[in-house]
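Only a single protein chain was left out; the remaining protein chains are all shown in position.
Presenting chain A:
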């Protein structure tokens, strides 16, 4: 009975990135048995686990880029048609890396924030659910099986609802926000499940590549010409996915969930959960339906929703009196940019989408971290709490301001690179209107960011005697790593642009 250790651990990397947080999350529950300092142990454990995930994710993307081939892993050694296959290629390797980076940095950041915002006896639960949420998000990204996507989507959604509800220790409106998110999220998941069910009915398989091959075969033999099933499955999937990624008319769960969630949760969820939703949409639209079903007319509809989303949610952001809510509405607008990019279905457009997944995760993650630091030191995130706070927390607010420039799309920030590709993509198709809307979105972002910047740096605090200190280093370091990276990738976009190009080429291989 000797243990045969795997020859090289790298063959197991695709499953390890899911197993690590899964085991880690379950084991984190046991830190509740430690009488004193259990919260710290739970945090340390989560930091180690997320650090290991980051190493695994980085080495996977490195391997995919060096070999130029997808890493495939079959659970239980079943053939892909019957069992669950995990596969990592240039696209999902990149998304996994985004989730892993944000997961690690926001875990580091969570230490002080969670201490202040969540009751002591719930820290082990918090970190357990936190790691399981990361397991779900990475799992959705790594799997090549559509039903497995649904299962992991439920894991990540249920854990995120819980994480949002844990904000109830600080503000009880978190519970209502979480319930609303739960109801809408479950409706979205049901639509996705129905869509997958219709696809299964049509193709008899759950594996993505196999599904695609079956659809191509049926398309070539003319079976799909007037097939309602394929149309209905596409429609159901698009509605469900739009809910999950908070595309404009279906975004209503997002602002309150982001606003009342604990600060660390907002940083993690805002930077990853909707991005993973976008990734799923890529997979369904391009990998499964690509080149089979003429979806360009329906993508046009998504583009229309996205255009409306950019303008309307940016205008809503201008009116908000809570800084977290401003950023939440801004997130709806930024997701709309991402959707707008791939709905163009040309190379620049899809590249813009893929690159903005990364850039927006950096910028929004960093900005929500800065707001969380204010919540910790000044006790709230209302506009009044921010009056003149720039003089008291200069490093935090400098990070916030630089991040804001990224949202506007100022040159030399990462936001500029994304918008550049997006405008180029729109011009390639001759859609001048879309290019105009992108620029209009930038102007609106300037309005809501400038309003905050003015209050932060030039406002007079209501209570000048109030003592507010700079944020602790454990918050400043992850915040500045994200914001610094967003500037670094704005100055030299070589690495992100190459990765995004590789991913976009992979997606457009079949042609929509």
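One rule holds in what follows: a contact is a pair of C-beta atoms (placed from the backbone, for glycine too) under 8 Å apart; a residue touches a chain by one contact, two chains touch by 3 or more; residues count from 1.
The rule is simple: contacts and distances are computed from a predicted model.
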Chain not displayed: protein name in its UniProt record ("Fe-S oxidoreductase", "ABC transporter permease", "Na(+)/H(+) antiporter subunit B" or "Phosphotransferase"): "Na(+)/H(+) antiporter subunit B"
Contact residue for the chain not shown (choose from A:115, A:175 or A:200): A:175
Residue in contact with the excluded chain [from A:19, A:151 or A:200]: A:19
Listed residues A:30, A:147 or A:457, member touching the removed chain: A:30
Chain not shown: contacting residue from A:10, A:74 or A:451: A:74
Where the missing chain touches chain A, by residue: 3-6, 12, 15, 19, 22-23, 26-27, 29-30, 32-33, 73-77, 128, 172-173, 175-176
